[in-house]
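Only one protein chain is missing; all other protein chains are in place.
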Amino acid sequence: MKLLERYPWLRRWETLLFVILCAAVFINISLSEHYFNIDNLANIFHLSIEKAFVVLVMALVIINGEIDLSVASVMGLSASVLAYEFEKGASLESAISYAMLAGLACGLANGFFVAYLNIPSLVVTLAGLIAYRGAARILLEDRSVGNFPEWFTSFALDDVYVSIPTLLFVLVGLILIGTLVYQFTNLRQAVEEGAAFRFRKPGPVGLVLITVLAAVLVYMLALSSGAFEATTYVFAVLYLISLGILQFTNFGRYIYVIGNNRAGAEYAGLRVKQVKMTIFVMSALMAAFAGLMYAARVGNIRANAAEGFELDIITIVLLGGVSIFGGTGTMVGVGLSLLVVLNLRNGMSLRNINDNTRASVIGALLILSVLIPNWAQTIQRFLPRTLSGDNLTLDLENKEARESTETA
Amino acid sequence: AQDGDPIVAEPGQELNMVLLPKTLGNAVFDQAHEGAMEAHEELENPGELIFNAPTPDNAIPGQIEIIESAITQEVDAIMISANDYEQLLPSTQSAMEAGITVVTWDSPVAPEGEALFIAQVDFDETGQVMADMALSILGEEGGEFAILSATPDASNQNAWIEALQTVLEEDDTYEALELVDIVYGNDDPDDSYNEALGLIDSYPDLQLIMAPTTVGIAAAAKAMFDEGLCSEIAVSGLGLPAEMQEFTELGCAPQFALWSFTDLGYLTYYVTYLLATGAMEAEEGVTFEAGRMGTYTIEADPTREDALRVLMGPFSVYTEENIDEWAMDEEEMDEEEGEGDEEGEMEEEATEESDAG
Amino acid sequence: MRRVRYFIRVQQLREISLLLILAAVIYFFGREIEDYYTARMYNRIATQVALIAVIAVGQTLVVLTRNIDLSVGSIVGFTAFYLGDQLSKNPNIDLETAVAIAVGVGATMGLVNGLIVAYGRVPSIVVTLGTLAIYRGLLVEYSGSQSIQFRQLPDWIKTLPSEVLYENFGLDLRPLPAIAIGVMLVFQVVLLYTIFGRRLYAIGSSPEAAELAGIPSRRMIMLAFVISGALSGLGGFMYLARIGTITTDAARGLELQVVAAVVVGGVNIFGGSGTVFGAFIGVILISTIELSLIRMQINEFWKDALLGAFIMVAVLIDTFIMGWLRALWSRTELRRASSVQKVQSI
Partner (left out) sequence: MQSINLHVILCAINDFYFELAWIMDSLPQPVLQMHNISKSFGATVALSNVSMSLYPGEVHALVGENGAGKSTLIKIMTGIYQPDSGDIIINGNPTRLHSSAQAQAHGIAAIYQEPLVFPDLNIAENIFISHRRRGFLVNWGKMYRDAKKVLKRLDVDLDVRAQARGLPLAAQQTVEIAKAISMDVRVLIMDEPTASLSAHEVTQLFKIVRNLRAEGVAVLFISHRLEEVFEIADRITIFRDGELISSRPTHEVTREDAIRDMVGRPMGKVFQRQPSEVENVVLSVRDLSHRGKFEGISFDLHAGEVLGFAGLIGSGRTDIALATFGIEPAHDGQIYFDNKPVNIQSPRQAIKMRIAYLPEDRRQHGLVLPMSIAANITLPIMQDYANALGIVQNEKERQTAQDYREKLSIRTPSIDLPVRKLSGGNQQKVVLSKWLNTVPRVLILDEPTRGIDVGAKEEVHRLIDQLAKQGIAIMLISSDLPEVLAMSDRIVVIREGRQMGIFDRATADQEQIMGAAMGQLEMERDHA
């Protein structure tokens, strides 16, 4: 308990996820000799890369207090538009831009209904889920379209060898993230969710540590060069960008503020509607992009592409500590949760555990990850008072606290 | 090996094999699994027979994932009933590059991504059989009928429906049959039930619903049963005897057809074993012996270019006369496996009957 | 107007608006489709609506408390299978026992959801997203991937859906729609006239205030989940009776349909407002659109897009009608207020 008081970050959701991640990796290594194999590690991302893309923006949407159930349908629609245009003989480049335009249109529609007509996003995007899939059906009917040019599919399928300049670039990036993580774990006072992380320059020891760590990672990357597909690298970059946006910019701050207290944000003169609009457009554009990546990966598209992805995506975001009521959650948590889920899926897949059971395990994990800390807290309350002290309640309950701010 | 004796499998070689049907939770695929297990034991393979499949809401990405994970696990062979003709191609191709034998059954992938395809029946024959059943139900004067299929993009169903349409067009025998509509129940019982009712509401003169999907045929039969329309509108198509027995006896589904999925699994296993052990090459004209099922030959697939297939055949057509025995047999099958010979004979009988009708 | 005002409360404007939309939808399809206004169409809609309506009632109770139950589809699937299995093993189970088994199994699953949500303080979407997968997994384990076949069921359940309880002008009242109507009426009364019902509204309206007001929120929320589970169990029974052949995929994806119906039915997804009756109309509205689209024989590939568009338009119109009715309402309210003032000053 003393420990928790001294190091508030121990109480953070992200810490818990990190522990789970370590456990998952450990279990995977001990249960399957095939797990710790560079191709398999690459596959972890490769096989779910489209979901991973959408998770990034879905996190923003949910933190903003909304939900977007239509993402999978938008993915399907963008892929279908691509296929339709390509089938009609358009060049792939123009087909891609049409697909992205379709995504944009979906995003604008969602955003307009939610932000300007004040219809709950759950309703709007549920209708979108049906309608956009329907649009894809209208375009492709029962056909399947493939034979995309080599360069397109290779983007998702071919491994990328990393050059020295890239490695240097990555090195710098890693040092930056390291700095972030360093000061993140170094906060004496619990920085509340939503407040931007505070930049505090790490001391010389910290800098050396970070640099060494980054160097090791880069070395590993050099060794593994040629194992990862281009999409994985794109994902890494997008992850960093979305982390930056959410955690460090004023736009990120707006997302949190609106998610916490929409009326308050309006009174403070924030452009609530525009922010919501932007987020839904971002979400749909990302989904459209993910749909293209899906087309590149499977090389062939039907109207049912990516059907049913939405629940998986939402599960990952929620496990990442993002409150469904909005206002809480960090990109670090979402990243960790993504790793946890993908690793678990991969490990179970290597043990030939079927889909239903895998979904059950992840479902159980989702429940337990919230339940157990809550229990710990309850048990704590019944311990002799000298041992506990209510203030030490794990901050993990923040999900509940969020309920208190209801926007009219 | 063009001529000469059929190749015979040498038992006892170690192979890890994956049997990958379309989805979990479909009775026919469990029967295929049983057949494969039977062969697995018969051939005394000390390796593993892995049975795994995705859930319906994760069908294609799930199959890709299982294939990729099989590659990582360095299995020797994958037997797949593909959810999509092209989308699985990159994965099966990389499996083949990794030296894994990929055999498709029930539903193929494009020829580049498979060694060969074990066709349950000839796809054109399916159209023929459905046309025959329709004719025998509706009689000489014919009438209106509609198709209740699975999903609009189910490749098997689409091929069969196309074959049926070709038969109807080209053969004058079936002139009196009028196909009025094709609807889709998404292989969901509830949707199929509603679509079936929608058909009878939209077409007052409808006399037959042809459902080339096990889910659809059962749901349609139940819908007619509930509405008390069994005497006016018949249901037919491809169905599982165990699920359809009662409807056949009640007259809701006077005739339907299917092949044995147990046999399909068995045959698939044999072929894959032969290919993966190197005893046989996937080439046209190769003849081999598949345990209790006898001798088969690899042939060019007439429906697909550059593709090879092994045709299992034949169809079994079920009517009120033979459904009883079939359902009972299947129940026994659940308990004690085997009794293959008897089944084989029955099949012949059934086929003859349908030809006669 | 004052008299009307006395009997209709603001909250009920929503139902009125929904009924108007339903009428408009029926009018629209009536013009497009021949022979639309027939007893047959009514019967189709009635049977189609029954299952979802029952589950939507339970979902409404849960949503009112600012929670959501996504596991309903899996509960329906599991109970349908479990009951089918029991019936095939003991064919002499009678109707009452069968319903009791289904409701009991469903309630147990709902109880698990409820306990974790209410006492484990885990957000309901997290819990039920989890149990959605877990209950389905249980079903797969339990079934050993076998299916329940029509012929294994006892005769009474086979004929249950087609029995006619009451008939007039060709409009039948069959058991399944009768169950749905019964459940809807019972819970409409529960919500309006019992302390339990009103407390559900209070909890969803402001969980914090409910806690401070000394409402046993946790117990109420748990109860809402138990009821939702029990009604899903009842839904499982209905599913078995209607479909007859049950696989491990039974009722997969039902949760989204139910949530859509509840939401279209004007139940506020953030809790606190909405009625069972509204949800019921929501179900009817969606089913009517769906079935009418089937009847319209439009191109297969257009159906989904049209359904989505129709739902969106319905919600939009609803928003506008609601806004209009509300404005009308507050105007009469004001007039009344000022007239009272005048009386006082005289």
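All chains are identified by letter, namely A, B and C, in their written order; residue positions are counted from 1 within each chain.
In this section, contacts are C-beta pairs under 8 Å (C-beta built on N, C-alpha and C of every residue); 3 or more make two chains touch, one makes a residue touch a chain.
Remember, predicted model here, so these are calculated numbers, not experimental data.
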Among the chains presented, those that the missing one touches: A, C
Residue among C:A46, C:I215, C:V263 or C:L291 touching the omitted chain: C:I215
Residue of A:P120, A:G206, A:G264 or A:G308 in touch with the missing chain, whole complex considered: A:G264
Touching the absent chain when the full complex is considered, from C:Q146, C:S206, C:Q297 or C:T319: C:S206
Absent chain, residues of subunit C that touch it: 9-11, 192-195, 197-199, 201-202, 204-206, 208-216, 268, 271-273, 330-331, 333-334, 337, 344-345
Residue ranges of subunit A at the interface with the undisplayed chain: 189, 191-196, 198-199, 244, 248-251, 253-254, 256-257, 260-261, 263-271, 327-328, 381, 385, 389-391, 398, 401-402, 404-406, 408
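In this text, only the chains that are shown with their structure count from here on.
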Intercentroid distance (Cα basis), subunit C paired with subunit B, Å: 38
Gap in Å, rounded to a whole number, between the CA centres of subunit C and subunit A: 33
Touching two or more other chains - residues of subunit B: 24, 55, 57, 152
Contacts with two or more other chains, residues of subunit C listed in rising order: 136, 140, 248, 301
Subunit A - residues contacting subunit C, complex: 69, 113, 117-120, 122-124, 126-135, 137-138, 141-142, 303, 311, 314-315, 318, 323-325, 354, 356-357, 359-360, 362-367, 370-371, 374-375, 397, 399-400, 403-404, 406
Residue ranges of subunit C in contact with subunit B within the complex: 40-41, 44, 47-48, 51, 136, 140, 143, 145-147, 149-151, 158, 161-162, 239, 242-245, 247-253, 290-291, 294-295, 297, 300-301
Of subunit B, residues touching subunit C in the complex: 23-27, 30, 55-57, 152, 181-184, 188-190, 193-195, 197-198, 201-202, 215, 218-219, 222, 225-228, 242-243, 245-247, 327
